[in-house]
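FYI, not all chains are in this one, though none of them got moved.
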Amino acid sequence: MESGIRELWASTGLANFTLGEVAMILVGGLLLFLAIYKKFEPLLLVPIGFGAILSNIPVAGIAGPEGLIGLIYAAGVDTGVFPLLIFMGVGALTDFSPLIANPKVLLLGAAAQFGIFLTLLGAIGLNALPGFDFSLADAAAIGIIGGADGPTAIFLASRLAPELLGAIAVAAYSYMALVPIIQPPIMRALTNEKERAIVMQQLRPVSRLERILFPLTVLIVTALLLPEAVPLIGMLTFGNLLRESGVVERLSKAAQNEIINIVTIFLGLAVGSKLSADSFLNVQTLGILVLGAAAFSIGTAAGVLMGKLMCKLTNGQVNPLIGAAGVSAVPMAARVVNRVGLEANQNNFLLMHAMGPNVAGVIGSAVAAGVLLALVG
Amino acid sequence: MEQLLQAGLNVTAIGMGVVFVLLTLLVGIIRGMSALSHRLEAAFPTATVSPRPATPANPNQELVGVISAAIAAHRRKRR
């Protein structure tokens, strides 16, 4: 019996916890705090935070190859299946009408992707400092934080830099939650009162046929030019066609609810398991957090600047603020645009106009992810 | 490092190039798609089903509003 007690003691957490594990459990707790009390993207950060706690408990091996979260990771993240299914759900939840009515806002969604690539360069630049040694693949995975799109970031990071996945996902979702704090100062700094007060023309109605042909059009163009982006764009447009076809309500609802909810739980737990002391508690993570903030800021600035250009070229028909929504972070960024617009002009409701660049940003970052996969993967 | 930076610049140039080319192309192609749609809808009018305004209307919902609020309240209480 004594030997039994000794054996049991040897298997307790008290006898096995390392400092790194304790620290990571505190990180998990912090994520839960941000998710629950600060409402930082709770749908992802609650499972990620809890997954981080579970995965850093010694002996239990829950993130190991035979553990529950380890099995989930292998089945859904390693294979890329989970982020793609979430993208299908996003497609089924998204109304692209504001983009179809005014397709030129796609340029705003393009401009905002500057954040991705400048951040990639920034990550390479950080290698000049001691403690940093990012490969090109690492840098590309870090850059995608600037895409402000969770499933795209997880998909790309799981392909290019799985060991950085935890930090990248945490940065991506945290900054998406911080969009209302990060974006407005940049938006105000780059525009003047008059520009911000511009009222845009109401969008034309979009017919059902247009909404059905839209996903197919986007898919075909992507297939012709950038097949590497087809898994992401393909599932996004598939989900959208389920929605817009109007004949498969059951499947559309399944994609929007059951599938996306179930997969979100599993994806969050699996991503949390990548928050291990080894890969997270180092100066590289600090670098990733700094670069992520830069990525969002640069993307926002690039979007607004492109908005100013479009404003000029259209003789003031475009409110440059809507460019900020080009980073995606749907629908948070569009709401921020609306709020900043209302500050300048109490009767200026930009929400619908900002939804166009907002969903264009989703397409834009999926395209950027495709390019990165093609060139770096 | 030199080489890595060079590679990074390449990726950036090509990447932003592809993003802009593809999305600019899409602007035109979506316009074409819309024009085609309108023609098809004019040619086969039955195919036109319920255009939806891009800015959603805010319909009068008195009765259903009351009922669904009541049900929602009921559910919240019951949980």
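Observations on the structure shown:
Should a chain be cited, it is by its letter among A and B, assigned in written order, with residues numbered from 1 in that chain.
The definition used in the following text is that a contact is a pair of C-beta atoms (placed from the backbone, for glycine too) under 8 Å apart; a residue touches a chain by one contact, two chains touch by 3 or more.
Given the structure is predicted, the values throughout are model-derived calculations rather than measurements.
Counted over the whole structure file, the protein chains come in the copy numbers A x3, B x3.
Here is the rule we use: only the chains that are shown with their structure count from here on.
Centre-to-centre spacing of subunit A and subunit B amounts to 17 Å, using the average Cα coordinate of each chain.
Those residues of subunit A lying in contact with subunit B across their complex are 97-101, 103-104, 106-107, 109-110, 113-114, 116-118, 120-121, 124-125, 127-128, 135-136, 139-140, 202-211, 213-214, 217-218, 221-222, 225-226, 246, 352, 360, 363-364, 367-368, 371-372, 375-376.
On subunit B, the positions that touch subunit A within their shared complex are 1, 4-5, 7-12, 14-16, 18-27, 29-31, 33-34, 36-38, 40-41, 47-55.
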